[in-house]
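Would you mind keeping the following structure in view while I ask a few things?
With one protein chain removed, the remaining protein chains of the complex are shown where they sit.
Let's look at chain A:
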Amino acid sequence: MARTATAPGAPTTRLGKAAHEIDDRLIVAGPLRRTLNKVFPDHWSFLLGEIAMYAFIVLLLSGTYLTFFFDPSMREVTYEGSYAPLRGVEMSAAYDSALDLSFDVRGGLFMRQVHHWAALLFVAAIIVHLLRIFFTGAFRRPRETNWLIGVTLMVLALLEGATGYTLPDDLLSGTGLRIISAIILAIPVLGTWAHFAVFGGDFPGELIIGRFYIVHVLLIPAILLALIAVHLLILVKQKHTQFPGPGRTEHNVVGNRLFPTFAAKAGGLFFIVFGVIAALGGLVQINPIWLWGPYNPAQVSAASQPDWYIMFLDGSTRLFPAWDINLPGNYTIPALFWPTLVLPGILFTLLALYPMIERKLTGDTASHHLLQRPRDVPVRTSLGAMALTFYLLLIISGGNDVLADKFSISLNAMTWVGRLGLIVLPPLAYAFTYRVCLGLQKHDREVLEHGIETGVIRRLPHGEFIEVHQPLGPVDEHGHGQLAYGGAPVPKRMNQIGGARRAIRGFFTPIEEPAQVELEQQREERGVASAEARELTGSGRPSEGGKPQEPRD
């Protein structure tokens, strides 16, 4: 080989040469290197948004399969498929093709169920992701834009879900569509015209399924996709936030590089998400439209609910009193207007503007890249708990007839619990959360000052009993620690600072010999735990190994 003919550092393998050829033409090595070197924080909560993204990918794939067979038309047909109890029944082509998808298309029912479960998971993951962002203060400057995009994504996901819920044109979705129509009609002044614009006439007309279909498969997904791309690009540009901890500052990101560690983790998570959705789709029945029957405006079933993410609006509708406002001139603002349009309008506006509201109230306009522990910002945490209580009560009230039936509670009692609860419980949740935050803060300070409780009781020569505390750092003449609180988790148990022997490795079963680990521990003196401390704490205490630990350096 003419080794001297190649420049130093030039690729020698075939793959390397091919890559070199590509780079010669496209000049991608630099940006690619930068991208692959991007560092992701390794805290578990940073994977929540990814669950939503992977659910969205599953939605795109399964939804595409469904479009091959679904006919979004309200043409009247007579069912002649394999589901006997509906044979000969007149229905829309949309419902007919949805039934065919369920019974006569190979893999159709599985795909339908995967699509529906993925949709429920998509919104659930978005909301958990949003809670993480909210409670840790990740929305603070400079990330308000991404917060706004995130809220928009969530609202679009709700609309996407609601339009998809309507498409099969079964009795359940038709009931939902009737409610959507009523909500549109309830808009003051514009209502009737808006309804005629959306439905092309009176309810239900013959256009609405086709219109919702194109909104569901093209319009909203395209906007979602574009916004997710912008969401991620801004994330890359602004870099991740991270929890405070050793070596973590406002100017760096500590974690794993995209390649290979984070790519492996993300790829693994994708398969876990895919696996959970597929398992649900294969094992648990969702939206059995053949049981609901075709939509017929003359029919309605008990317990007709929207999917869980719209249930808070159903709940608000069920709780709101029937206060129609009759204005002079034969003009009415129906009660439906307030719980279904005004309330979500207020909720989503407050949510979207929260970063600006908090910035205004606290006067904190600095850039933040380190996250806050929820306990350290008791007002925000308590506001969040308050909002969550309100939201949960609305969701529960959305299913209050099913809960009343299953648990033999009076439906009227459920309604009044919801009405009074909406007023009484959020302030209580605020006060409770505030106290919990202060308590946790105090305990952190206490441990920093006095050390970790070892659980070892000693009797002093004069008879007094004391509990031995393990200081976390140097102490002054009174035995008080001098460490300041840095916003990071404070170790509260001895084994978090090496007091107990380290956890035996292995997830389901130990993959190493406990005896060997003990021997290895005895050979080396470790950490702050002196020989005496280990003797004190180790006596008679079972190992607490194996549990997930707080992040350590």
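Methods note: contacts are C-beta pairs under 8 Å (C-beta built on N, C-alpha and C of every residue); 3 or more make two chains touch, one makes a residue touch a chain; residues count from 1.
FYI, contacts and distances are computed from a predicted model.
According to its UniProt record, the chain left out of view corresponds to "Cytochrome bc1 complex cytochrome c subunit" among "Cytochrome bc1 complex cytochrome c subunit", "Peptide/nickel transport system permease protein", "Aminotransferase class V-fold PLP-dependent enzyme" or "ABC-type dipeptide transporter".
Set against the missing chain, the residues A:31, A:85 or A:201 yield one that touches it, A:85.
Summary of contacts with the chain left out: across A:190, A:300 or A:346, the touching residue is A:300. Checked against the full complex, the one of A:15, A:189 or A:284 touching the unshown chain is A:284. One chain of the complex is left out; on chain A, the residues touching it are 42-45, 47-48, 51, 84-89, 102-103, 109, 113, 116-117, 120-121, 124-125, 128, 171-172, 256, 265, 268-269, 272-273, 276-277, 280, 282-288, 291-293, 296, 298-308, 311, 395, 399-405, 408-413, 507, 548-549.
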